[in-house]
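Provided herewith is a single structure, encoded as structure tokens, for subsequent inquiry.
Here the complex is missing a single protein chain, while all its other protein chains stay put.
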Amino acid sequence: MTDPVLQVETVLQVQDLRVIHPGPVTALDGLSFELAPGQVLGLVGESGSGKSAAALALLGLHRGTPTRVEGAVLLHRPDRPALDLNRASDTELRTVRGPELAMVFQEPLTSLDPYRRVGTQIATAYRLHTGASRADARQRTVEVLERVGIDPKRARDYPHQFSGGMRQRVLIAMALALRPRVLVADEPTTALDVTVQAQILRLLDELRAETGMALVLVSHDVGVVGGLAAEVVVLRQGRAVERGATGALLGRPEHPYTRALLEAVPRLDAPLPERDAPAADDVLVEVEGLRVDFGSVRALRGVDLTVRRGETLGIVGESGSGKSTLGRTLVRLQDPSSGVVRFEGADLASWRGGELRRRRRELQMVFQDPTSSLNPRRLIGDSVAEPLRVRGERDEAKLRAEVVGLLERVGLTSDHADRHPHQLSGGQRQRAAIARALILRPKLIVCDEPVSALDVTTQAQVVGLLRELREEFDLTLVFIAHDLAVVRSVSDRVAVMRQGEIVETLAAAKLTEPQHAYTRALLDAVPRL
Amino acid sequence: MIRFLLRRLLGAVAVLLALAALSYLLFYAMPGDPAQLACGKGCTAPQLAQVRHALGTDQPVLRQFWTFLTTLALGHGFSTGPSTVWCSAPCLGYSYQSNESVTQMLLDRLPVDVSLALGAAAIWLLLGIGTGLYAALRPGRLRDRVVNAVILTLGSTPVFVMALLLLMGACVWLQLLPFPNYVPLTEDPAQWAQNLLLPWLAIALVSAAGYTRLTRAGVLETLNQDHIRTLRAYGYPERRIVLRHAVRGALPTVVTVAAMDIGMVLAGAVFTETMFGLPGLGKLAVESASTVDLPVVCGITLLAGALIVVANTVADLLHAALDPRVRI
Amino acid sequence: MSGHVTLTSTEPGAAVESAAALPTGAQRPAGGAAGVWARRGGRAAAVTVGLLVLVALTAPWLAALEGQDPNSFHDTLLNSATGGSPNGTFGGISAQHWLGVEPTTGRDLFARLVYGARVSLGVALGATLGQLLLGLLVGLAAGLADGRRGGRWVDALLSRVTDLALALPTFFFSIALLAVVPQSFPRPLLLGLILTGLGWAPIARIVRAETRVLREREYVAAAVLTGAGSWRIARREILPGLVAPVATYTAIVIPQNMVAEAGLSFLGLGVRPPTSSWGQMLSTSTTWFQVDPTYVLVPALTLLVCVLAFAGLGEALRVAFDPKSPVPAHTRRGRRKQAAGKKGEAR
Partner (left out) sequence: GAGSSSSASSSDAFSAANCQGGTLRVLDSAKNTKGFDPAVLYTSGGGAIPRLLFRTLTTRQSVAGTNGTKVVPDLATDTGTPSQNATVWTYHLKSGLKYADGTPITAADIKYGVERSFSPQLAGGPPYLRDWLVGGADYQGPYGGGTTDLASIATPDPSTIVFHLRKSEGDFPYLAAETQFAPVPKAKDTGKEYNADPVSSGPYSIAGFTKGKELDLVRNSYWSRSTDQQRLACPDRIDISLGLSSAVINQRLSASVGQDANAITTDTSLDAPTLARVSADPALKKRVVTGKFPQIFYLAFDLKKAPFDNQLVREALSYAVDRTALVNAEGGTQLAVPSTTFTPESLTAAHQDYDYFPAGATGNPTKAKQLLAQAGHPNGITVPLAYDTDDVNTGAPAATALQQAFAKAGITLQLQPLSDADFNSTVNTPATQPALTLTSWGADWPSGGPFLTPIFDGRQIVTGGGNFNLAQYNDPAVNAQIDKINQITDYTAAQQQWAALDAQLGKLALTVPLYEEATSVLYGSHVKNAYLDQWRGWYDIASVSVK
């Protein structure tokens, strides 16, 4: 609105938009903006700041739910009066959804109808609004699939036969088919690999340029938005705390919240903390010729690796490269098909019965999904105390003291011990999971993408916590992630995996100067501010 | 697919063998002597011995069971008195009571139960899916609850009560229909349907409840899924969303359960057959059990077991066919 | 299926509602008994079930209150010339016989009804308990058996046994079993055992499938890493997760077992005379409904109420245990509940 260009021609005008969930929870508290054709507006904020609430409201998708929407969303169309989506009839709303306004959702895995062929889904949406013949619709489907880089032959496949990135592209193709004037993309890349993420963002930008469609890009990652959006709105607890042209806003953030948000984003060029490299000859874990097969799937194809006592070894790689499988094998949750894993010189596979139960306590793991790694029916305190109980500790008072002490150490309070997992936020759950892993004072903790499910600010906190704990508890960490910047910020050395093999291992400081082409490609895909 | 079917076949053979052994031993242990029953009221001891020998029930039980199995696999000759007839495999032997070939008896009666099951299934699916959808369109509202209560009431009525009420209502009070008298489909399709209408209804009304629930829950669950939101975002009419897409999500489960229910039709057929005088397998089962007619009993258990195994396989195939994510 | 927490309207809402239904600092999850009680339908069902059980427990006193016993014949209350139908209207309802008397015997229907509750509920609940125990045991064993150390064989064997149990023609086998077991064996117990033997398989299937899902949860892996034995893991990590589906299924099975008992009675295989059960009453009364509707209505309505109550309880349990419950959290009930919670807090 400060930009005069916006007033020349406007497609979408949002005035004092409020979204009130029953409760009442005011998810969005007065958002206003205007959008011109071909313009990209970025909407950023931490988790729960009301981004999705806003995105859904732009298409009137709150209708039919108990959520209340106030304010106006005006859709300007040539030769016709503006349509306030908030007051439009159901029929009017239906006719603009698709051809005028389209949306791409955060979860590509579930946003397509699993029972219908991909091509059919695109064609049906197209025919619904254009009344085109079957043949025309098929023709159009081929066009848009080609445009988003999917072989049109695969139109006959079902969504589950596609990868996440491909599904996201299908959704974009579906929108594209109808040539909408506004596309709302709600965290379109969060669930994807960095490499795929870059492709999708590039695609969206090209389409915008080609068709002149306006884009509302929602993300918690300032980096993602920064590359594309001309203007950015920063949301916090439903309120726009800061807005402005991207360059200016990212360069000189005024609001402390914006600043915090920016700082939390891990950067490849951030300075690494000074740290003494652990002795190269003090090997804690040694992996030799490790292979793991799941039926015909070769998850690991001969991995050799050493983990030194006291170091943090980062493992990166794209999805499906075998990171988790390697991690699980290190703590003997998974038996190797061949090869050995030696822990302090002893073959893990040789442990049996009582010895196995005793010794495996020295190896712990923190999982990616904090929701699934805590028993939903158990109190946090009980979950954390469970390892001690298993070990035979019966003194409740002592248990309690130990648990509370550790919870406080990871940044929780004794109050959290008496809650169920669903009463905690994702970051808090991950802290509890870390506390549980720590309580047995293990020698090695494998962290399998411990921060991938968290938003940037929380991510930064948890990474920081791990860093501190490593010193304090004298830990050896294996840190798995797909985000290079995150891995770099915690690791001493980084191993890069691809298709079940380790392509190279380098010191964290040398990560920006890789030998291998694949590592190079990974680095290039990381969005930069 | 072929591998799946082969594996299923092997499993089925194992299950059916165990089933045959179980039923043979169990019904063998039932009190009552088939020879005594065949021999009649004034049977003398020597005559009884002769009858036992003629039936083969004087042999040890394992021997008898073995004969049953070999007869099934290889066929067997049976004396009718003046001559001997060869019963070729798969031969389930001859009834102790009526001297009929058991295989033939089962084949004669199977069409009744197949008619009963398929017709009833068609009605209960229609009714169950219909009411389930109706209830799902406005969950938690009055009409949802009314449908729920009515369906639950119907569903908790024992079949024999339902059958009696239908008979009284349709044939006695309203005189809409004559009393059912089974006519084979091959003889007269119209008569077949007319005479089976009440039995179908009796089973369907009682069974529909489960399907209403399944449909309702399935539709509501699907409506909560993300892909439905995508449809809404592309301006699909709500009716279309519910009737095509949400139903589609409920369908695999409904169809799978229906296939299994159809396979189990013999379990509850006794009641319908008794009330409506249908000459089916359920009634035959109860009669032959009460007369310890072992060949018939084993024949029916094997057939019923086979039906269930087949139904389970079909259910899995259907599920795979209906849900592209499921692979077999 | 979608495991993502998404912006669907119900998911966070359900959490909001259940959180509101709990007192602050509550240590129980939203599901379970509290969740059932929180819903009006669930409460009504629970109260009805409670009453029915109470009736069964206090049957002798209730009959004594009426001044009758379930087995005495009353020739004088019957008209011998008209098939032994009761004298008077509504099946002979009077101050002495609150629900009238049974045709052809003159036995008191109220007394038979309350005594019948013992058998009907006892058999149904007992059978359900048995089915549950057996189903859980087999299902857990099969579900937990893993690829190593012959576990696959355990699973295969148990699954085949389950298949076999599913393939049994139920009623048919009941007939044989009821005949084979010596007469001296108590009938209700036998009925319970037979229904158990014939009905555990579906539960085992559910439990096995559910266990396989739960087993892959990361908290189970975490438990393995603590060095816990498989029994402890089954008990502490898996079993609690099975409560919801099993409890829900149970409530469906109880009425099914009651109706099955009625079916067996219809075939003349139920409890032995002079004992009464609702199934026995219903099956002997059906032919009388044109002449003496009261006789039919008494057991029919009782059975109906009972079935509805258990079904209601099942529905309530399902809703209570299922955070993704399709019943929207924002129904008026939900909001009121929440408001009440707030008020309670304020005081």
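In order of appearance the chains are A, B and C, and numbering begins at 1 in each one.
The working rule: a contact is a pair of C-beta atoms (placed from the backbone, for glycine too) under 8 Å apart; a residue touches a chain by one contact, two chains touch by 3 or more.
All values reported here derive from a predicted model rather than from experimental measurement.
Visitor: What are the shown chains in contact with the chain that isn't displayed?
Guide: Across the whole assembly, the hidden chain touches B, C.
Visitor: Touching the left-out chain: which of C:41, C:60 or C:84?
Guide: In the full complex, the listed residue that touches the missing chain is C:84.
Visitor: Return the single residue from B:15, B:92 or B:167 that touches the missing chain.
Guide: Missing-chain contact among the listed residues: B:167.
Visitor: Considering the whole complex rather than only what is displayed, give the residues of chain C touching the chain that is not shown.
Guide: That gives, for chain C, the contact residues 71-73, 75, 78-85, 103-106, 179, 183, 268, 272-274, 286-288, 290-292.
Visitor: With the missing chain put back, which residues of chain B would touch it? List them for me.
Guide: 30-34, 36-48, 50-51, 53-54, 79-83, 85, 94-95, 97-100, 105, 108, 164, 167-168, 171-172, 175, 178-179, 181-182, 274-277, 279, 283-284, 287, 290-292
Note that in this section only the chains that are shown with their structure count from here on.
Visitor: So which has more C-beta pairs touching, B-C or A-B?
Guide: By number of C-beta pairs in contact, B-C is the larger.
Visitor: Go ahead and note the Å separation of the Cα centroids belonging to chain A and chain C.
Guide: Result: the chain centres lie 45 Å from each other.
Visitor: Between chain B and chain C, what's the gap in Å when you average each chain's C-alpha atoms?
Guide: Inter-chain centre distance comes to 24 Å.
Visitor: By residue number and range, which residues of chain A touch two or more other chains?
Guide: 107, 110
Visitor: Give the residues of chain C touching no fewer than two other chains, as numbers and ranges.
Guide: Expected reply: 2, 4, 6, 328.
Visitor: Which residues of chain B touch chain A in their complex?
Guide: Touch residues, chain B against chain A: 225-227, 229-238, 245, 248-249, 322-325.
Visitor: Would you pull the chain C residues touching chain B in the complex into a rising list?
Guide: Residues in contact with chain B: 2, 4, 6, 8, 10-11, 160, 163-164, 166-173, 175-177, 179-180, 255, 259, 262-263, 266-267, 279, 282-283, 286-287, 289-290, 300, 303-304, 307-308, 311, 324, 326-328, 331.
Visitor: Spell out the part of chain A that touches chain B in their complex, as residue ranges.
Guide: Going through chain A, the ones touching chain B are 59, 61, 64, 90, 93-99, 102-103, 105, 107, 110-116, 125, 128-129, 158, 160, 171, 174, 178.
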